[in-house]
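Sharing a structure below in structure tokens format, with a few things to ask.
Of the protein chains in this complex, one is absent; all others appear in place.
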Amino acid sequence: MTDKPFNNRAWFFVVPVLAFVLFSSIIPMMTVVNYSIQDTMGANNFFWNGDGWFRDLLNPSTEIGARFNDALFRTLAFSFAALAIEVPLGIAMALCLPRRGWGVGISLVVIALPMLIPWNVVGTIWQIFTRADIGLFGAAITGIGIHYNVTQDAVSAWVTIVVIDVWHWTPLVILLSYAGLRAIPDAYYQAARIDGASRWAVFVNIELPKLQKVLVIAVLLRFMQTFMIYTEPVVVTGGGPGSATTFLSIDLVKIALGQVDLGSAASMSLVYNLITLTVCWIFYTIMTQLERRRDA
Amino acid sequence: MRQSLAPRIILVVYLIVLMLPIYWLINMSLRTNSDIMSGMALWPHHPTFEKYIGIFNDPTWVHGFGVSLTYVAINTIISVTVALPAAYAFNRYHFIGDKHLFFWLLTNLMAPAAVYAMPFFNLYYAVGLFDTVWAVALAHCLFNVPLAVWILEGFVGGVPREIDETAAIDGYSFPRFFIRIFLPLIANGVGVTAFFCFMFSWVEELLATTLTSSDALPFAAVMTRSYSASGMDWSLLAAAGVLTMIPGAVVIWFVRNHIAKGFALGRV
Amino acid sequence: MARITLDGIAHAYNGNPRSDKDYALKPLHHVWEQGMAYALLGPSGCGKTTLLNIISGLVIPSEGRLLFDKTDVTNLPTEQRNIAQVFQFPVIYDTMTVAENLAFPLKNRRLPKVVIEKRVAEIAEMLDLTRVLNRRARGLTADAKQKISLGRGLVRADVSAVLFDEPLTVIDPALKWELRSKLKAVHRALDLLMIYVTHDQIEALTFADKVVVMNDGKAVQIGTPADLFERPEHTFVGYFIGSPGMNLLPAKVSGSSALVEGAEIHLGAAYPALPKGGRIQIGVRPDYTMLTQSGGLPVQVRRIADLGRKRLAYVNLGAHQVVATVPPEMSSVAHQTRVTFDPAHTHVYVDDLRVAGAAA
Partner (left out) sequence: MTFVLDHIGLSVGEEVMIDDVSLTLEQGTMNVLLGPTLSGKTTLMRLMAGLDRPTTGRLFADGVEVTRLAVRRRSVAMVYQQFVNYPSLSVYENIASPLRVAGVARAEIDVRVKEAARFLRLENLLERMPAQLSGGQQQRTAIARALVKRAGLVLLDEPLANLDYKLREELREELPRIFAETGAILVYATTEPTEALLLGGVTITLREGRVTQVGPTALVYRRPENIDAARVFSDPPLNELAIDKHGALVTLEGGRNLPAVGALSRLADGAYRLGFRADAVTIGEAQSSSLGFPGQVAVTEISGSESFVHVDVGLGVWVCLEAGVQEWQPGDHVEVRVDANRTFVFDAAGKLAATPYIAKTA
């Protein structure tokens, strides 16, 4: 494969994309930066506040600081819980799918359906589904005697949000893992049979190494989406009870559009974005590393 | 490793569990509120399309769906048209800052919508586009243009570079080569990318509801409005929910061979 | 240790084959002896890989029985056939070192650690892998990886047969010779039955004691390299073996001479009774077709190819194209010249099948 030629005229191809993403990303960000370093006495006259907002935000003893801190750890806990279930479950289900056969096409489509439903409708589905009186899930859980009330009980609410996310997004891990598995040439499975490898040995020595690249992408996508989840918890629990399921994005919207507390909202937005940038950079480096090793 | 039966059973169980909530929504949508409240029923004993008919005759709902379909269509067209040349450039050439730009697109794709809710609100208000389909269409470019670039770059990579060179040797000018030879080769790639842009714009709710108030209210906002009004009209909500699932379920059949490649941002 | 018997093995893709055309592999009766090296040689799509896959258990033949020694393995799954296989591209376990790769089959059989280590060292020594035993298998060159793949089969003392599916495809041309001589040495060292699939005649003739030449799903001839070169039983074998292939000329044969383009040539044997109506041809290899100034048949020279160590003349004999060898002493070649066929190496074919003549 000849290497890619260097050609700066390629910039002309990229300018349209740059324009759109500039307009919808950099310009809005400028207003956020603007608010994050100024304060106002109302009637929109602003004065320099330097890193005041940031210091409050990152100092847990302040009111906003504590609130940000709690929301951040609540979100991280949710992300790890969701990932801890979805990634292994996704790989397991991908392994259950047959490598060939008529059923595969249909199963893949059915598996993908939850991801095609608008996020607020997913909220509505589970809002109904988890009600003890009219929802199958709610009725079943309370039926077997577990105390389960999504709107009042913090644990029930939190567990429900995790269950919704597992239901909604495990298919992404399944589809990606299955694509990774199907890229493995049959000769590897034939060789494993000849060597008398057990199913587990085949998984550890052939399938898992080959799934590496795909799983990095799956984990990146899943972490990012869980880390910025907003609609489903808002619809099902409204962030409640209390702030049990008030994740970072919900809190930010409350501060920004609810209280219209510009300074805090802007600083929180920047820190929130910074975290996603860092995580993206880590995964992007791993991805390009794997790409280069695969081609070598 | 003969195909033992266990994996098949687990798979079928999983599929059933996966479809249960969706089935339950359909079940709800076919029952009247009183019927729902009267007691649990595994299937609609006397199903009625009353709610669906209600929605189709209610101008706010029809307007809601119309608005949503409009901004999604606009966004998809913009995203794919804008991303095509860029994806070709990213895959075929090195240029100053290509790595950093490609990474920056990824960060936009992953940016939390909540962070942009307020800035977009101010921006589109200032620009005078607030409460129009264009506001939401342009706002969704934040993540859909990068998504389109990444997925298309994956498909462009599927076409060997020697084909571009052979076309150059045959005498094709770049535009003619791109349209006559190259586009047909990534036709299914463009289709899949359009599908994913459509989907990610269709499912998004926060920005869509934040940037609209009355004229351009999307279906999602109409749904949230119907919560508070007359208490919980469950069957109406269910019916509306079922209707929103139709576009995805229909279109996916045509791109079923490339679903994974689309979701994996073209990296698989 | 196994002796493989093909008893009427055939394979058709769709369920019920009506005509010959539906057979990917036409019925074949053959016995492969223990410790011998066989090559399945033929153009792509001739069914050689299908036959290999039937032996490895990847494909279940639609007809016939496959026996390893006495046991009928036709429907036995691959893992129970105790075969080894080297594929077209190197198949190794990336996460393991070379030593772990080689030990893998023995570990799965839960052999004691001591036995495994000894066996791995022994095979590594034979395949020149000792130096890289502890390196991760992923970083090695393609030919080293193919040796590992082979090694995984050879570590098992009781392996019934070693199958090769065009193993040199991805190897750099300059290294092919080295891997070929290694395979030959391994075959000599271990008394194993080896079956080698290829479309390249040099690989087949070099590696195998016996070569199965296949075409269009049919085993056309099975014989030693000398048989295939000196006495091709079928015109396809004459064409496929030897570079360039055998000259084939329609002729009328009577007794021990044949009429070609009106001129008479002597044959090495007498052919009294030839079936009427059959398509009769004589076949002579270019190596035994010499240009000459006197005797033989008149030809026009089209082109001379100077291969350094020999020169070939592409000539027209009437309407037929013939390739002849230019004798070293003939320095310049006239446009009009003559060609002679060595009677001892001239064969007669009726409907593409060789007819053995009685001693003249």
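Details
When the chains are written out, they are named A, B and C in that same order, and each has its own residue count from 1.
We adopt the following convention: contacts are C-beta pairs under 8 Å (C-beta built on N, C-alpha and C of every residue); 3 or more make two chains touch, one makes a residue touch a chain.
These figures come from a predicted structure and were not determined experimentally.
Contact with the undisplayed chain is limited, among B:52, B:103, B:134 or B:172, to B:172. Check C:31, C:115 or C:305 against the missing chain and you find that the one touching it is C:305.
Only one of C:226, C:273, C:319 or C:359 touches the chain withheld from this view, namely C:226. Across C:184, C:210 or C:266, the residue that sits in touch with the chain not pictured is C:184. Taking the complete complex into account, residues 160, 162-163, 165-173, 176, 181, 184-185 of chain B touch the chain not shown.
Panel shows chain C; residues 43-45, 172-174, 177, 180-181, 184-185, 188, 199-202, 205-206, 225-226, 228-230, 239-245, 285-287, 305-309, 314, 331 of it touch the chain omitted from the view.
Note that in this section only the chains that are shown with their structure count from here on.
For this structure, the chains sharing the highest number of C-beta contacts are A-B. Distance between chain centres (mean CA atoms), chain A to chain B: 16 Å. Within chain C, residues 77 each touch two or more of the remaining chains.
Touching of two or more other chains is recorded for no residue of chain B.
Interface residues of chain C facing chain A in the complex, by the touch rule stated above, are 56, 58, 77-79, 83-85, 87-89, 91, 93-96, 104-105, 108-109, 149, 152-153. Of all residues in chain A, only 185, 187-188, 190-191, 193-198, 201, 204-206, 209 touch chain C in the complex they form. Those residues of chain A that touch chain B in the complex are listed here as 1-2, 4-8, 10-14, 16-18, 20-21, 23-25, 27-29, 31-32, 92-93, 95-98, 105, 107-121, 124-126, 128-129, 133-137, 139, 167, 171-172, 175-176, 178-180, 183, 189, 193, 199, 202, 213-214, 217-218, 220-221, 224, 227-228, 230-231, 235, 248-250, 252-253, 256-257, 262, 265-266, 269, 272-273, 276-277, 279-281, 284, 287-288.
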